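Just dropping this structure here.
In this view, the complex is presented without one of its protein chains, the others remaining in place.
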Amino acid sequence: MMNPAMLLLVAAFAAPLVVSLLGAIRHSWVPRGAILMTGLAFAAAVWTCIQDDASVNVPWAPTWSMNFSLTLDGLAKMYALLATGIGFFVVLYASKYLALHLHHDHRLLEEQTRFFGFLLLFMASMVGLVMAQDLILIFVFWDLTAIASYFLIGFDRAEEESRSSAQMALLVTGITAIFVLLGALALFQIYGTFALPEIIIASNGGRNTGIAVGLIVLGALAKSAQVPMHFWLPRAMAAPTPVSAYLHSAAMVAAGVFLIGRVYPLVAQYDWMLDALLVIGFASMAVGGIIALTRRVLKQILAYSTISQYGYVVAMFGLGGEKGVAGATFYVLAHALVKSALFMTAGAVTEATGKKNLPDVGGLMRRMPLLAAGSGMAAAGLIALPLTIGFFKDELFFAAAYERGMTLAVMSVVGASLTLAYILRFWRQTFMGVLRTEPEPISGYLVWPVVVLGIASVVGGLWTVPAIWIVDRAASVSADAPIHLHIAYHLDARHENVMAIATWVAGLLIYLTRRIWWPAALGVAHLGSYFGPARLYYAGMRGLNQLSDSVHRIEVRDLRSRVATILMPAGLLVGLAVIVTPNSTSSFAVGALGRDDIPLITMLVASVVSAFVVIVVRDHFRLAISLSSVGFSLAGVYAFMGAPDVTLVALVVETVLSMFMIGMLVLMPRPILRFETEVRAERRYLRRDAIVAVVAAGMAFFVAWGALSRPSPSTEVIDSQTVLTAAVHGKDIVTVILADFRGFDTLGEVTVIALTLLGVISLLRTGRLR
Amino acid sequence: MILATSLAIAAMFAAGAYLMLKRDLIRLIAGMILIGNAANLFIMASGLRRGAAPILPLDEPTADPLVQAMVLTAIVISFATAALALALVYRVYISHYSVDLSRLSAAEEQQAERDEPMTEDLRESVRDDTDGEASPDGRHAREAAIR
Amino acid sequence: MIAVPIAVLWFGGFVLAVLDGTRKPAAWLSVAVLTSAILSTMALGITVYQDGPMSLAVGGWSLGVGITLRVDMLSIVFALLSQGVLLAALIYEVVNGVGARIYPAVVLFMGLGLTGLVFTGDAFNFYVFFEISMISAYVLVSYGESPRQFRAAFVFITVNLLGSVFFLIGISAIYHTTGFLDMYRIRDQMPLVQENPAILSATIIFVAFSIKLGLFPFHFWLPAVYTGTRPSVAAILSGALANIGTYGLIRFGADIFPRELRQAAPVLIALGTASIIYGAIQALSRHATNEVLAYSAIGQVGYILIALGIGGPAGYAAAVLYTVLNSTNKALLFLSGSLRGWLAGAAFAIGAFSVAGVPPASGFLGKMALFQVGIAEDRPMLVALIFLGGALSFVYMFQLYRRRTAEIEAHGSSPWGAQVVVVMLALVILGIGVWPDPLLNLVERAALSLPEAQVP
Partner (left out) sequence: MPALNPQKHAGMLQSGARIILLPSWVIAIAIMLKGYADVGDGFSAGVIAALGVLLQGLAFGTDELEQITLSRIAPILSFVGLGLALLTAFVPILFGENLFTHWPGINEHAVHFGVLEFITPVVFDIGVFLIVYGFCVGGLHAIAREEVRQVRLRDRGRYLRSTTRGGSLADESGEVRL
């Protein structure tokens, strides 16, 4: 039998592969294939869930001590169940939804392949992430979810809104993912391993470990859309509804709190980190809750609700202790069931009525009773009514908060009552009241998943054993200690019950008095959109682009300036080198000047003079002539340096080069070559040119002088070359070097010539050899 | 002698660098050739010893044959490059009807402008997500939402 | 054994020069030649991996008299990298239909130059092969023959000629101060050389390679050239030719001038930082794909320079690794950037993710190596800088990608052949990301072949 962990991974990753292949063959099979494959993955998850914990550990990149290590522990089991289970219902839902969606947008049905491919990749990478034990592996799967979500959010590629939302989500989660990587590397630096279990065992609670873990948690918070990195999530609503349903419940956002749960044994060592989590959690609860109250778009209400709900989870992790950890874990499970159902409700309503906004719908109860019932159960779960699984999530939360004192208890009640208010508003105004838009009949695929999830939420509230079984095992991993959850209904006045009742009352009050506080809430929302982090993001992006534009405006675009910008820094660098190195008197030597040197000096002067003549001549033909005279004088220099071979070659080369140059000049009409008329315009460049030339000359001078001042080292090489020349039947050492000792150079040199010939004839005769 | 040679190299380099800053492509190539000459002169000067031509039989101290071989290779390569550059100038002239760098730069600017359409597609993404609160029918919408 | 890849490329280039490269058989022959060169380099690489560095005295002349070819893992990695990028670009062009008869021949000659210069152990021979590849590049840039290409070619030739001259001056300065052209002998002699001439020649060689790399502030030629040339040529320039710069900096810096490299470390890091920031900021709001990529190339070499500046085995390994990843990314992006169609779009996306450092595309390994070096050296500022650079690369790559999706939608589909080529390249990049160990191992061995890295 295959290792359960491996089996689950294979089952999960087989899904996107199979679906993509199916899409390549026949795209109409894709939805059914996706249902089948997700179903299989879900079955695998269920089966592996009841198996013992299992591990896979194979070397992945031993050079960097990276291992491909997966462990199917309690935490992994819970999240894998969620990812595949919710994934299954989402795919079921999407199998009909997407065709409608594409049809509305007049797009080809073929695009389904792309959608399901990425949706299943999303699921598979979630499954991989939850089992990964190697920090780098975690990072890889972590970013894989970001990639999948990027393409899913931006699925409606034609719409700018959709593309920029996808970009925002990717930038926020992708850039913060680098923090996860950094944290992993910092931990590696301290503990010499990427294996999380080993790090947890060895962890010393030191400052550096704290920073590293803090970085990882930072990445996790951004992914969970916690304040102040929450702004990408509402924008991600640009995605088709199934994606939103999945992203908010069991993937992406859940991945963030999962990671906190995964590294929680490390987090729990630092009180400051727990306090930070607490603050961020409550802040997210407040911000998400208040803004959710003011939204009009159905999915927006739910999006801000998610921010607030994951705020609970983060806050519970911050509260810590057995209750906090168990509560947080339980909360994720309960929330996933109900939130996905609510999103699918919103999608179904929009598909049926064509309306996206809450004020445009209403009274759908009678037209869509099944949907109303299903989402009603889910909504009840989210607002923690008794007999639903949601009741316990709040109860655990209250219990954990109460332990930490009255302030937190009150805050948690207020937060929970906000949830009640906006969910009440959402559900009641959709399904009760006056019928605003007559819905069209919709496929059962859009309704039944909602109903099943709603029922699951109620069943979970009545028969708590499976949930407790799962959560116990998951929370034990996070807490790094065995945890036993005790949940049951108690009909007494214990503080959890009191707080729950207080929540319902307060929530109802908030809902009923909404006309009074509405402007205030809206004000908060507006304040957020004007001074909040989203604003900062946009301002930052705009600022960066403006900065880029203004820097680009001063970018050098002229070849002359390009030359200058090479010569100047080169000169400055050489100058710097001269300055920083110790200069003894022997560094730069004048050198002896004997009578024998007079001819040589004369020729040098001649060549320099002719070089300056090249500068001053106007006419191009004279330019060519004076240029060749530089070459000829240099040939003379070489002759006096005892180099007849070089002299010969320099002479003939100079002749041919002049012929080339004059030949080219003949090809160009005289007016083209006439620059004299614009000499005046040139004058303003003269000073710059002169300065650059002087700097360049200074550079050449110092390099030449510095090098030449060094007394000659051993002449071993040329001595042996001299000796060997006779042995190979040679007399002229230079020729022998060229053809024999360093014949390889010559071969390269003639290849350069042949290559240039290719270039020249391609430029002049389009490459024909004849 | 060391100083004198270095000065000659520097002067030749300066002349070349100065020409490379001109707007005339032919002068630019002349500058390249001069800079190449300066480098060749430097190679020659970097010989380990000086003397007569290194041809057997040796009677007196000879010049360094290795740098001569090097300088030969370098001369040939810079010659080849210059020839290629000249052919290129001709094609530049054919395609722009000019060998004036300022014309070429102008053409490059035009190209750059064509590459960067002034569509401010950023503005769209900069819209706030007040999800319709700021819509023109503001008050009505707000009333409806409060409902 | 060592000579085989060089011989294959040399004869191949010669044969192709005579044939008409626009004809299909000739074009495919060039692909076959390059492939066999890669295979022989791999075979050589296996031997080197098992038995250590190999050397071959050309003509049988003893050390110093003649030229010695020397092959270690560093050479193998760079040779395979350059040849691989050239092969991708060549197949891309062959599949699309070669537009000029000399194109395949020139690509092979460039392969020869790039292979030769990493195989040679002789400083002047390095220069000769360097020139072979540069002349090939000069010819290639004008490929396509539009006014724009000629302008680009002219800029390229002017600027790089300066680089070549600087390099030549540096080589002769080294010769004069040490009396040798053989790199081993130079390395032995270098400690005896006074500081002053040594640092001067090191500086001028550094400038020469920086010009090839397009490092700030020597980069001003680069955007014009990369945007002006054809995609396959831009891929070659940034994916293969720019390797000369990195290889040169590593070989000359770590091998010949280790003392000067350490002295110059602050300058290297400062220039690298400037490159990263400057390249990224320029790339941010550019619209043309190639222009974004060109500025991105300027930014990416900054990382390599920083890795070199930090030095040590880990630093050199990071530099080599980053070069490999950057070259393949750039080749992929330049090739796929001009294509339309969903396959090409997917390939481009993989390249974009790779540049941004998102796994499983291979780019994250480079960032990871740099972070690791920065953390190990306890340099939080550098880590922050690399983070900033990575964040900016995220922004510019995906702003570009966002714009491009609309573009891809608007136009039709490019020929399948070209799309398949870029997808293959993308799969290589993905493959490296998914199973990085072989590359990491190779790179580590390559860095260890530098003498400086062997010092504990």
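As written, the chain order gives the labels A, B and C, with residue 1 at the start of each chain.
Here is the rule we go by: contacts are C-beta pairs under 8 Å (C-beta built on N, C-alpha and C of every residue); 3 or more make two chains touch, one makes a residue touch a chain.
No experiment lies behind these values; they were computed from the predicted model shown.
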So which of the visible chains would the left-out chain be touching? A, B, C
Of the residues A:V653, A:L673 or A:I718, I need the one that contacts the missing chain. A:V653
Where the complex has a chain not shown, which of A:A520, A:V580 or A:V750 is the residue touching it? A:V750
Hidden partner chain, residues of chain B it touches: 53, 55, 72, 76, 80, 83, 87, 90, 94-97
If the hidden chain were put back, which residues of chain A would touch it? 644-645, 648-649, 652-653, 655-656, 659-660, 663-664, 666-667, 724-725, 727-732, 734-736, 738-740, 743-744, 746-747, 750-751, 753-754, 756-757, 760-761, 764-766, 769-770
Chain C positions in touch with the non-displayed chain are 3, 7, 10-11, 14, 17-18, 56-60, 69, 99-100, 145-147
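Methods note: only the chains that are shown with their structure count from here on.
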Can you tell me, using the touch rule above, whether these chains form a line, ring, star, complete graph or other shape? complete
Greatest Cα-centroid separation from chain C: which chain? A
Chain B and chain C have mean C-alpha positions lying a whole-number Å distance apart equal to 19
With chain centres taken as the means of their Cα atoms, state the distance from chain A to chain B in Å. 35
Distance-wise, how many Å sit between the C-alpha centres of chain A and chain C, to the nearest whole number? 25
By residue number and range, which residues of chain A touch two or more other chains? 160, 164, 167, 541, 545, 557, 559, 563, 567, 699-700, 704, 707-709, 712-713, 715, 717, 721, 742, 745, 748-749, 752, 755-756, 759, 763
Can you list the chain B residues in contact with two or more other chains? 20, 28, 38, 42, 46-48, 66, 73, 77, 80-81, 84, 88-89, 91, 104, 108, 121
What part of chain A is in contact with chain B in the complex they form? 160-161, 164, 167-168, 231, 234-235, 294-297, 300, 357-359, 429, 514-515, 518, 522, 525-526, 529, 534-535, 538, 541-542, 545, 557-560, 563-564, 567, 589-594, 597, 601, 604-605, 607-608, 611-612, 614-615, 620, 623, 627, 630-631, 634, 637-638, 641-646, 649-650, 653, 656-657, 660-661, 664-665, 667-668, 672-673, 675, 682, 685, 688-690, 692-694, 696-701, 704-705, 707-709, 712-713, 715, 717-718, 721-722, 725-726, 730-734, 737-738, 742, 745-746, 748-749, 752-753, 755-756, 759-760, 763-764
Quick one: in the complex, what on chain A touches chain C? 59-64, 66, 136, 139-140, 143-144, 146-147, 154, 157-158, 160, 163-164, 166-167, 170-171, 174-175, 177-178, 181-182, 185-186, 188-189, 541, 544-549, 551-552, 555-557, 559, 561-563, 565-567, 569-570, 573-574, 576-578, 580-584, 586-587, 699-700, 702-704, 706-710, 712-717, 720-721, 724, 740-745, 748-749, 751-752, 754-756, 758-759, 762-763, 766-769
Okay, in this complex, where on chain C does chain A touch? 10, 13-14, 17-18, 58-59, 61-62, 64-67, 100-102, 105-106, 109, 112, 116, 124-125, 128-129, 131-132, 135-136, 138-139, 142, 154-155, 158-159, 162, 166, 169-170, 172-173, 176-181, 189, 192-197, 199-204, 206-207, 211, 217-218, 220-221, 223-224, 263, 267, 278, 281-286, 353, 356-360, 364, 367-368, 371-372, 375-376, 383, 387, 390-392, 394-395, 398-399, 402, 405-406, 409, 435-437, 440-441, 444
